[in-house]
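The complex appears here minus one protein chain, its other protein chains still in place.
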Amino acid sequence: MDFSSYLDLFVTEAREHIGVASALAAKEDEREAGDAGLRELFRHVHSVKGMAASMGFSAMSSLAHDAESLMDLVRQGRIAPKPKTRRILCDALACLERMIDRAEARQPVDDGERAPLQESLRGLLRGTIEPGAAEPVADPGGSALPAGTRAPSTPAGCVRLALIVSRNGAFPSVRAAVVLGRLSRLGTLMRIDPPMAALRTGRFDGRLQVTLVSDLPMRTLAAKVAALPEVDNFTLVPAEAPPEKIAPHVSNASLRVKADRLDAIIEDVLELMTAIGRVDSGLSVESPGSPLANATDSARLLARRAYDGLVDMRLVPFEVATHRLRRAADELSRRLGKPVELEVVGEDVRIDRSLLERLMDPLLHMVRNAIDHGLESPEARRAAGKPAAGRVRVEVLRQASRLAIVVEDDGSGLDPRRLKQVAIERGLLTPLEAVRLADAEALSLITLPGFSTVAETTEVSGRGVGMDVVKHAVEATGGRLRIEGRRGRGARFELVLPPTVALVQTYVVRAGGVSFAVPLAALSRMAPMDDQGTTWRDGRRFWNVGSEEVPVWALSDVLGLATAPQGSGMALIATSAQGITVGIEVDEVVGRREIVVRPLPLPLSTLPGYSGAAVMDDGSIVLVLDPAHLPLS
Amino acid sequence: MDLLYFQIGGAPYAIPLEAIADVSPAGPVHPVPLSPPAVLGLAERRGRAIAVIDLRSLLDDPETEARGAGNVMRLAGPLEGAALFVPAEVFSGSGTPATSGHVWIDGRLHALLDAEALVKRAATFH
Partner (left out) sequence: MSKERTVRPRLLPALPGSIFRRGLTNAKGGGASFPRGRAVQKKLAASFLLVTLLCTAVAMAVPRVQTDPMWSAVLVVCLDLAIGLGGAWLVSWLVVRRIKQLASAASLISSGDLTLAVNVDGTDETADLARSFSAMLVNLLSVLTEVKNGAEQIYSSALTLSRTTEEVNTATAGIAEAAQSIARGADAQAHDVSRTSALTRDLKGSADRVAEAATSVQEAAEEASLRATTGAAAARRAADGIVELKHAVDASADAVEGFQVRADEIGKIVSFIVSLAEQTHLLAINATIEAARAGDEARGFAVVAEEVRRLADHVRGFADQIGSVTDEIRGGSHILARSIRESVTAAGAARELVERAASSFDGVLDATRGTTDRSRAIARSVDEQRLLARQVDEALERIVRIAQENARGTEETSTATIGQTASMNALSASAHELARTSDQMKILIATFRLRD
């Protein structure tokens, strides 16, 4: 997670906390402040500790933790509030302050000051800790672990966690969601009380009960929970009853469960961001700089943090799918007696897990297909001069914001003529159409339902229901299937997938009176159009960009919208799918926006020219264009 | 079986409840240029854009005027993101299967709709 953007926020808040704490510590003369003062002091240091921990400043966090422990012991009366104690505390606070400064300046930690300070702190602490007892988990008012219930290093197993989520600030349910997100890293969430649905409606009083199965030791778990900044209070007890749902460890089933909740949370957070965006944009117009506007700003940042974290959680490296592919390949290879070498490239490429889920079956099918139909028998291969073992390669690539998964083999490939023949035989094509069909397009014939080029249908594939299902599945995700086949040298299937949900930088433009968004990544440049820079040839307009002449189409013409011929709009220069540089003229460029783009839903998912749609702050819908695939005539 | 049922052009239709995510009143629709004719456009539901399909055109009944403003049935499951526009009021109830493609609801025969087939057809350009 990239926290650099939150540094400012951290620095400000941490400084504030330290400031107050220092002031309080200075007032701590002769127990004047009493318990309340101590408690407050404690809270400030605790907050700093948590924030530092989430920012990854472990040194700071550790120091703060020690200071916290010290204060707790003082409060418990186990350490006398001697001047020496106070001094150490003040020193610690000062040191923390300096560390914050350093962090702000992005300088690395200087242990010179901190280390000896922490030593003396720890010395003080150790002096009062009973030997053998577990390190007390500082918790004002909460119950610490019952001593001796568990050995520190054994996995905690199933625990019940009762949390009080801090209600400072807005959107406690979002904070709860964030907490849950973090908890899910610590183990497997079994049960959440109140359920997600309630959290979604915003009915959340701050109390959360979570049943968790964790491999971490109890103490570590407790510490980690304590380190969560959003958690004010918690209790951690072993769960007596077995959890209601036992989810398997690492399998797709458990992934599914988590993913559901995660997706829901992500959706909520996205909606949340949109809602806050609406409030924020309204406020920034009406009363910029007001406390409400500022609070909304912070809320927005918070939501963004949550979103980023959650989206991050959605992504899994492709390798979680690899082993299944391998298993299937091995199985089939053995059954058919065709030696196969399965190569998976790009296992570390992270893919949205639900997307991967949906593509699993199609990928399996394609791999099976490749082995079953694509690869020839070992003898045939040898005769053709190919290595005995057939090669099937699955490659995952990232192309700009899109994802592509390629399944190719070095088998017999696809023969357009043969395909046409079969199609005619099966009555899927008339001879006239077959003649007119280009070879490249003929390859798509295999995606027609009822198509199969094998004489007998095998058990595994070849029932003629395969490729069309694959195509359908791919298109349902908003992607496209491209087929290439070199006769005799193997087939290549490419799944081009759109990003599932993404915050995309776009330019909002207007054409024909309608607003559209164009992703920045899809454009190479933008240039204002005027009559001087254009030439006309064969009824087509050309724009002189640098040294080349780029054909320009008016977007309103391409989309069939009412044109208001303005003559000088803006030309967006992009590269078409065929690799040609093209220009698309729009009437007006409204501005840059970062918007949430989702792929067009069924039945529009295959419509070329769009990469999705977005819902703007005001609830209106804007279509996001895909300049490379616009139908330019 | 649990169903949602309604009338289009006087003809009764029904769709399995499990195919539907929710029903909401029809609202503004943002047309998508170059889209198939059966697709009215995109509408906003819960912060997301869904594709609204005109049931009338799929059932070859484009002349029906919407009674009231009509309702949009958002599809669930793998078809999520698509929605069917019904120019009439929608009711829920249970029915018993009748002959192929029909169900009995309250003693009346309703044609049973297949959401997936509808969406598939909506994606074509005729």
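Every chain is named by a letter (A and B) in the order it is written, and numbering of its residues begins at 1.
Quick note on the criterion: contacts are C-beta pairs under 8 Å (C-beta built on N, C-alpha and C of every residue); 3 or more make two chains touch, one makes a residue touch a chain.
Nothing here was measured: the structure is a model prediction, and the numbers come from that model.
Although it is left out of the displayed model, the omitted chain contacts the following shown chains in the full complex: B.
Of B:Q7, B:S24 or B:S57, it is B:S24 that touches the chain left out of the display. Interface with the hidden chain, as seen from chain B, comprises residues 2, 4, 17-18, 20-25, 68, 71, 76, 89-93.
Everything that follows uses one rule, which is that only the chains that are shown with their structure count from here on.
For this pair, chain A with chain B, the centres built from the Cα atoms lie 33 Å apart. Residues of chain B touching chain A in their complex: 30, 32-36, 38-39, 42-44, 46-51, 53, 78-82, 119-120, 122-123. Residues 267, 270-271, 274, 476, 514, 559-561, 598, 600-607, 609-610, 613-615, 619-621, 623, 631 of chain A touch chain B in their complex.
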